[in-house]
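Left out: one protein chain. Kept in place: all the others.
Chain naming follows the written order as A, B and C, and within any one chain the residues start at number 1.
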Amino acid sequence: MNPAEPSVPEPTPEEQVALDRLYADFGAENLMPLWTQLDGLMPEHPTPEARAHVWEWKRLYTLAQRAGSLVPVGRGGERRAIALANPGLGGRPYATPTLWAAIQYLGPREVAPEHRHSQNAFRFVVEGEGVWTVVDGDPVAMRRGDFLLTPGWHFHGHHNTTDTAMAWLDGLDIPFVHHTDSAFFEFGPDEVTDRSTPDLSRSERLWAHPGLRPVSALERRANSPIAAYRWEHTDRALAEQLALEEEGHPGTVGPGHAAVRYTNPTTGGDVMPTIRAEFHRLRPGAETATRREVGSSVFQVFDGDGAIVLDGVEHRVGRGDLVAVPSWTAMRLRAESGFDLFRFSDTPVFEALHQARTAIEEEPA
Amino acid sequence: MNPAEPSVPEPTPEEQVALDRLYADFGAENLMPLWTQLDGLMPEHPTPEARAHVWEWKRLYTLAQRAGSLVPVGRGGERRAIALANPGLGGRPYATPTLWAAIQYLGPREVAPEHRHSQNAFRFVVEGEGVWTVVDGDPVAMRRGDFLLTPGWHFHGHHNTTDTAMAWLDGLDIPFVHHTDSAFFEFGPDEVTDRSTPDLSRSERLWAHPGLRPVSALERRANSPIAAYRWEHTDRALAEQLALEEEGHPGTVGPGHAAVRYTNPTTGGDVMPTIRAEFHRLRPGAETATRREVGSSVFQVFDGDGAIVLDGVEHRVGRGDLVAVPSWTAMRLRAESGFDLFRFSDTPVFEALHQARTAIEEEPA
Amino acid sequence: MNPAEPSVPEPTPEEQVALDRLYADFGAENLMPLWTQLDGLMPEHPTPEARAHVWEWKRLYTLAQRAGSLVPVGRGGERRAIALANPGLGGRPYATPTLWAAIQYLGPREVAPEHRHSQNAFRFVVEGEGVWTVVDGDPVAMRRGDFLLTPGWHFHGHHNTTDTAMAWLDGLDIPFVHHTDSAFFEFGPDEVTDRSTPDLSRSERLWAHPGLRPVSALERRANSPIAAYRWEHTDRALAEQLALEEEGHPGTVGPGHAAVRYTNPTTGGDVMPTIRAEFHRLRPGAETATRREVGSSVFQVFDGDGAIVLDGVEHRVGRGDLVAVPSWTAMRLRAESGFDLFRFSDTPVFEALHQARTAIEEEPA
Partner (left out) sequence: MNPAEPSVPEPTPEEQVALDRLYADFGAENLMPLWTQLDGLMPEHPTPEARAHVWEWKRLYTLAQRAGSLVPVGRGGERRAIALANPGLGGRPYATPTLWAAIQYLGPREVAPEHRHSQNAFRFVVEGEGVWTVVDGDPVAMRRGDFLLTPGWHFHGHHNTTDTAMAWLDGLDIPFVHHTDSAFFEFGPDEVTDRSTPDLSRSERLWAHPGLRPVSALERRANSPIAAYRWEHTDRALAEQLALEEEGHPGTVGPGHAAVRYTNPTTGGDVMPTIRAEFHRLRPGAETATRREVGSSVFQVFDGDGAIVLDGVEHRVGRGDLVAVPSWTAMRLRAESGFDLFRFSDTPVFEALHQARTAIEEEPA
């Protein structure tokens, strides 16, 4: 807050003494005045401490590999996950104030034991295959381009069935849950409960049919029952949007910009109550409008090269690179080649609480 | 209503005279007493005038063919549709008090002109192909096993691109809308607005991807935006349910009984606000429990042979046959061969109005 | 439906013979063609069979009094209710195709025995007092201006504690429930289960506090838990709207036209899923715009004199008079004196099913 003109005269020395004594007495009683800190607490628009930041996938991967040879994955640490720590957030392992993003690395034949927690989690696979994640007893294959869910309070473990390591992106609402003191956790078996390696999970066989629901499961659910959103469907949906645009029909979000949202087929809404996930594809040379949104997000480049312009600063990124976008940052994407990006955000929180806002700024010249 | 014991003495002759005069005066003033008709108006459970009834597809088809050579399809009649007229409903073209079901027949190269109406409509194709229905300008191919939507107030026309006639099932909420005086209708062009014949409609290219929504269209809709639910998806979803059952996992509704509901991906609910549509598959020899439901429905056998047992009466049916099931009828299915059935009902009306009830009766001995 | 120009030539005599044979064969198979009846089934806008009609309260009351001396109220007839039978609806006791409206008359010291049914019911009291309706064991006083609920499947009976007869308006969704075959009914005790005569029902003591809910009952309910909406609250809310208008603030629906809707405090929506209830007050000389709505309604004049103009025909009405308004009728109110009207309608049905439409026509000259 920045009042137009201060109407308050400076205190006299005597007043200052009295004020100092008052503030000391406040402190002794666990009290704090609003008027000394209004600007920081109630700014005119969001002024995040988190910063826009890029992490290069190649460096992440190399460090994860080193961790792979030094740090075991089992009980004691549960997961070999290395979190993005936003440089504005004082050394906490938070990509943004609400979102956790990490590279998780599983060496050849390794097993990450089962557990469950109230935090919502997903995986997104930018490269590799050969790991199955077992979610409430249902083995789910992980392959490049797949988006996989582990909603809150579902047991889950992972096992690598190959002789090659695999790494992927983990996304969770850990910072939000931690800040709001709503975390629960429970250990499961040390081994995954089903070591079979089917091509499709049972959840997909029941649920991943367009517009169809099993009559045996008709209730609304807080989380999507689809354990894996496969790349072939995402890719085809995006290709069709661009093809429709070429034929002169609606479908894309903006010129040369296709996008799909991953949804919960029992509600049509987001996959999990605290996390939105989308996939964006830009044609070569396409550029989006500049937008600001309440809430923070993380992008991972899936394919191609381009730039993410944040508050006017251009960040050039390529395959696997991760970008944290703080709340109310002016954001624009620009494709050099075809440009495919995965994005997740905390927007469902603000929509549920009627705090969401969006501002579209001038189109780029 | 059937009171346990009549506590009212017979009127004396003098009282009867006074009563007759009173009832005549009621009539003159457009009044009617409750007490003379309570049993009919407020029964202990639904006592439908509609009857359980079977229409054989072969006979329907033969009659539709005869109509094809005698009755034009264009302006003046709009559609060559022949409705099931439930024998209990006094000669009205109503399959049940709320649902319309008709065979529609389109001769070689014929065109059914465009119009729109507030009534919700769908098509289900038990045999044939070569017709495209054009819904708000989007051509939708019709093929065996497909379920196609024309929600209220969408323009639509049909054209047969082949030298062979084609017939299909039309389902609408005409009786419900007529009874509640909520019908609107508007003529469109005599010709369909797009004569192209794509394999997939634009609506499917945008919407028929499991769990994915276009970011360009995120609002909730009263009706499903998917114009066609293709047989390949329905068939696969049913096959997977039975396979899961064989592997010892949940998925089917009951032993040997797979079922999917067609849904609106923007809500997870029914495809249209007044009509529920489902597809049921029974293994050879399977038999369902006996159920009663508030609300009426119509089955069409898609494949195989079996029986529909209604209030204890067995109706043997085969491919294409149609069965009207009145409200609160005790119903059971029994498969001889594998048995595939399409079903539509008015249940969403009762769920929306908190009037739905279901009773499961004893399993068959 | 009224096609712009018939494109179909008259059949030749030979064709007519073939057509006659075809239509007879249709009839034998319980089939009916759409093309012979399209205009009636799918009109351009609602064309109700029900008619706008006025019933005078004085005549109703006199006839009810005569019934009081001739017809007992107990088991065998359950209720001494005399229904408005819309002259367009072929002698059925329906005020409109969906709504039942009746005068119910309870003589001195009489008891109407307890029962329950799936139909939703309410009472509105235009004059008199001294009867308690007992709803699921909770005695609810009935007084002039009160609006009282008996939602579906709640046991209820009435007893007159005085030596004076009392009559009131009963409103139900009997025609809708009958047409859709969703009626259930159950007898209760011959006597009311609680003969106490408190000023306020227990339901009001728990629920009728503005903006407050008991923490012991937090779930959403299909029906309002408030058994009685008292006249003092309705009157005050209407008076405040007119006072706010005079002070230059928003609040009224239109100039000189105050209106409140009775609502379910657990949802903010209508009191029952099939029935909307409102109270309207016009200043002397005020006149509303002309509106058409999908769905039918019934007005009862509570106080004052004025006119209800329906499709251009003016109906002058006074205290207690009842008016049936069919669907899509152009309607306008005009107050001579101050003019107070109770109204109920079936609009929630159309809103729930996404079939609601409203048209506002020109203001009166």
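By our rule, a contact is a pair of C-beta atoms (placed from the backbone, for glycine too) under 8 Å apart; a residue touches a chain by one contact, two chains touch by 3 or more.
Keep in mind that this is a model prediction, so the values were computed, not measured.
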With touch as defined up top, name the shown chains that contact the chain not shown. A, C
Which of these, C:21, C:58, C:109 or C:209, touches the one chain of the complex that we don't see? C:209
With respect to the chain omitted from the figure, which of C:229, C:299 or C:339 is a touching residue? C:229
Per the touch rule stated above, chain C touches the missing chain via residues 202, 205-216, 218, 220, 224, 226, 229, 233-234, 236-237, 240-241, 243-244, 249-253, 259-268, 271, 278, 280
Please give every residue of chain A in contact with the chain that is not shown. 1, 3-8, 11, 15, 18-19, 22, 25-26, 29-38, 41-48, 50, 53, 55, 59-60, 63, 66-67, 70-72, 74-87, 91-93, 97-98, 102, 117-119, 152, 174, 176-187, 222-223, 273-274, 294-296, 326-328, 346, 348-350, 352-355, 357
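Basically, only the chains that are shown with their structure count from here on.
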Category of the chain touch graph - line, ring, star, complete, other: line
Find the two chains joined by the most C-beta pairs in contact, please. B-C
Type of chain B:chain C copy interface by residue overlap (half), same or different: same
Multi-chain contact residues (two or more partners), chain C: none
